[in-house]
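Below is one structure, written out as structure tokens; the observations come after it.
Left out: one protein chain. Kept in place: all the others.
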Amino acid sequence: MISRRHFLSIAAPALALSGYPVHGFTKEPIEGRIIVIMLQGGMDGLLAIPPVGDDNLFKQRKALVASNPLKLNPLFGIHPNFRNFSKMLKSNEASIVHATSFPYTGRSHFEGQNVAQSGSKLPFSTNTGWLGRAMDFAKITGKALSLDAPLLIRGAPEFDNFYPASIEKTRSPQTALIDLIKETHDGDVMIAIDKLSRGSMSGPSRLRARDPLSLATKAGESMRELNGPRVAVLTIPEFDDHSSIGSTTGHHPELFTLLDNVFYNLKIALKEQWDNTIVLTTTEFGRTVQENGSAGTDHGYGSVGLLAGGLINKSSVVANWPGLASKDLYEKRDLFATIDYRSVCSACIEAAFGLDHDFIIEKVFEDKKIARVYEHIFG
Amino acid sequence: MYKNKHQWARKIGFGFSPNDDIPLDINAWNIEQLNDEFPSFGLNKVGLWPEKYNFSIKQRFERLDKHITYRNKVQAENIDRQEKNKRVRASKKEADVDKYDVYKLWNSAIYDNDIFKQRLLHFWTNHFTVGGSNGFRNYVIGDLIYNVIYKNLNGSFDDLLYLVTSHPGMLDYLDNQTSIGENSKEAKSLRKKGKIAGLNDNLARELLELHTVSPARKYSETDIRNTAKVLAGWGVFVGDFIEEFNNHKKWKNISGNTKFEEFVLAPYVKGRAEPGKKVVMGKTFPSGPKALRKLTNMLAKDDFTAQHLSKKLAVHFIGENASKGEVKVIYDTWKKSNGDLAAVHRATLKVAQATKNKKFLWPSTWMFQSIRVSGARFIKENESGGGFGRIQDNGRPAYEPLGILDEIGHNFWASRQPDGYSEKKLDWVSTEHLDRRIRIASRIFRAGPSRSGEEIADLLDFSDRTKLVISKGRGSEEKFIIALCSSDFMEV
Partner (left out) sequence: MTKIKLKIILFVILMVFGTQVQAEKNVLCIQKFLTKTVFNPGPSDGAWGKKTETAINQLMSQANNFESQNIKKSDAEKICKTLSGSQGSKLHEIGQFKRFPIAITEDIGEIKSLTDFDFTNITISTNVTYKRCAFDIIHSEGWRRAKGKVGIKNGTLVFKNHEWYAGLASSGREHLLNEEANLKLTNTGVHGILPHVSYVAEGEVDKPVQYITLGKNYIKATKPSYFEEGVEGSNNYTDRYGSTYTFQLSFCS
């Protein structure tokens, strides 16, 4: 599992919010929702969204391009397994950011995942996640759909997780018992048990499916409720395809189908709240431009971000395309990231929570150089 | 300082069950465990683990081979598909070894006397993560755990590192069997046929980053690439594996190995190796299979490896707040003994006994301790042979041990990231994780423990606060659950 950290050190910035609502809000706080899908292992952005208009794609990758990508525009295509997502693109409720990455070039999963969740340039340098901090400033709640609570969401005033139990002959523990257990604990454990006591995992007791599709449905259903969580985090693992990654079909394409259906399930389950939602993917890094010797790709740099939701008005591919000629690659092997993905995260926070861009980059990311891409995604 | 023997046994092991004989000199006993030969103390009360369920690597491959051969035969037959599936399923069930491997993990944690060694086994199994049963690895993960890691816990780290790195499970898990030297014979012939052939750097990267020196060593991408070149040729596709062994002469010519075990444990194919010298972190390695041992030796001896692993051991037993001084004791021993694991583990024991820091127990450690300390019959004892393993609830079989490990998110056989399970407390603190612990505690209670919640609290010198809370529990089940789910039991 990913290394994740403590969240309490956020106490100082939280204090700055005592006069809430503060100047950080550009507009009336809106009831926006953010869903992050963490693609664990490093998604191959060139396989998902192939720049079919770039001749160098076919020179660099002999086998790893789907034979029948759907053409989005003269430069970009999309893997045919993203059928639902393609429909969303067509109906202006999805967008793509290409040649992008969190500011991490080290090619380690574990450092990269830490950066993608903490939003800090230096791995393992903070105990909270960028989303958790943003939630703290905007005073909103969220859930992770996993057995543990990922770093991404830590730092939020109220964060929780959901992952239904499947142990035969047991039932949800009773509140009185949980409260007694709580009395023996302090700190983080006590806080978690307190949430358990307040029945934060409520939901149909028979729904025990825990695959990403079912969890997506569950997330959408609870987020469309009036006082439901406004943030959800979902993980799809196993993108680390060093061998036999696939092209038209294969392992990565199967994951594309899964991801595509997760988008679809979220939309269906959110119902009218889809209009107030932005779903975005994150991944720790892209993969090498050239295939390796095992018909897979190794750890790289630039990848792609997929976004969907009713908060988008006009679909597009946002990219300062760096090119795929060998001279254009990062260290002659990886797609360059020309957009800091934290810009995309900031734009989503701005759109969903109504926080001001300058406030977000200063307080959430502590980096004033992060550019604003709000207009490009939501404008 | 752990004056309470029961607490001390939990700090470094799985605690004492009501049936355990408590050693008089607990330190001598711990060290004796380390020095003892496998199997160390044998099993207490429930009899020895049946020898027929200890599988050698040879037996594992033979079972796999038999199953694959049978499956291919059935699939070629002209019979009803359902009947085919039924036969294949039956054959697979017959061939499976991983269920015994999982039972053994449970059985050893709950009944074996060498509890410190069992904890070390869990630590190193997690350090060298191989997971994700894919039809092949589920046959060999148990071999890595019991025949490689367990048997080398007293040896030198360079032996362990080499054996793990060249193990078929690791080679398969991190894709090395598909990594072929770009200038190898096989790559050339594949390219002639229009196929792609070359390296991937999965194992090379994790060998440096996770298993040995860590990114603190600041190696370059070229170092990783050249490590991959040293590794190329190691690992054989399962299908070829048995075929190549059957083609004994050919194999003998390539590797010089004559025994099956040697063959599967050093699966090096010259035709896939990258010819020529390679330079990794400034040191030159020759071509040929012996380069890997030289490389792992260099990595094992590296100062950054000593730092990385001393810290990791300290964190595992002492907790996240292990002090620099505590880490240093282990590190100094590592350096002085040149990575002699017996010495390093003794040093770990020493700092663990002296520390005031507490470790929030891994879910599986907590669960095994709960079963063992309470004396619950969570696993049916194995004296009858064969009938063990399932959790008993009023005599009715319920859950496979593997399923429970999945439920608590701590399954050494599961598909997971190669950095293994986290040692950080917060990664295991969530409402869902705590919900699971309460449910598991309830299941253990219903499996008939011989110690009550109050008795456990007295035995382990729980705080007055926790004892008071236990007394407030309504009924013996609640009291029992509170005791196991209290901070006093979860952290030691």
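The first chain written gets the first letter, and so on, giving A and B; residue counts start at 1 in each chain.
Simple rule for what comes next: a contact is a pair of C-beta atoms (placed from the backbone, for glycine too) under 8 Å apart; a residue touches a chain by one contact, two chains touch by 3 or more.
None of the values given here were measured: they were computed from a predicted structure.
K.L.:
Check each of A:V115, A:V317 or A:I361 against the chain that is not shown and name the one that touches it.
P.N.:
Within the whole complex, the residue contacting the unshown chain is A:V317.
K.L.:
Quick one: say which of A:V52, A:L70 or A:L147 touches the chain that got left out.
P.N.:
A:L70
K.L.:
From the list A:D55, A:D186 or A:D211, which touches the chain that is not on show?
P.N.:
Counting the whole complex, the residue in contact with the absent chain is A:D211.
K.L.:
Over the whole complex, note the residues of subunit A touching the chain we left out.
P.N.:
That gives, for subunit A, the contact residues 70-73, 75-76, 83-84, 86-87, 89-90, 92, 166, 204, 206-214, 217, 238, 251, 254-255, 257-258, 261, 264-265, 268-269, 314-321, 339, 371-373, 375-376, 379.
The definition used in the following text is that only the chains that are shown with their structure count from here on.
K.L.:
With centres defined as the mean C-alpha position, give me the subunit A-subunit B separation in Å.
P.N.:
Measuring from centre to centre gives 31 Å for this pair.
K.L.:
Can you check the complex and tell me which residues of subunit B touch subunit A?
P.N.:
Its residues touching subunit A are 174-175, 178-180, 182, 187, 196-202, 205, 209-210, 215, 221, 393, 398-399, 404, 407, 409, 415-419, 421-422, 424-436, 438-440, 442-443, 446, 463, 465-466, 469, 472-474, 478, 481-482, 485-488, 490.
K.L.:
Under the touch definition given earlier, write down the residues of subunit A that touch subunit B in their complex.
P.N.:
It comes out as residues 1-7, 40-41, 62-63, 106-111, 144, 146-149, 154, 160-163, 165-170, 172-173, 176-178, 180-181, 183-186, 188-189, 192-193, 195-196, 200-201, 237-238, 240, 242-244, 291-296, 298-299, 331.
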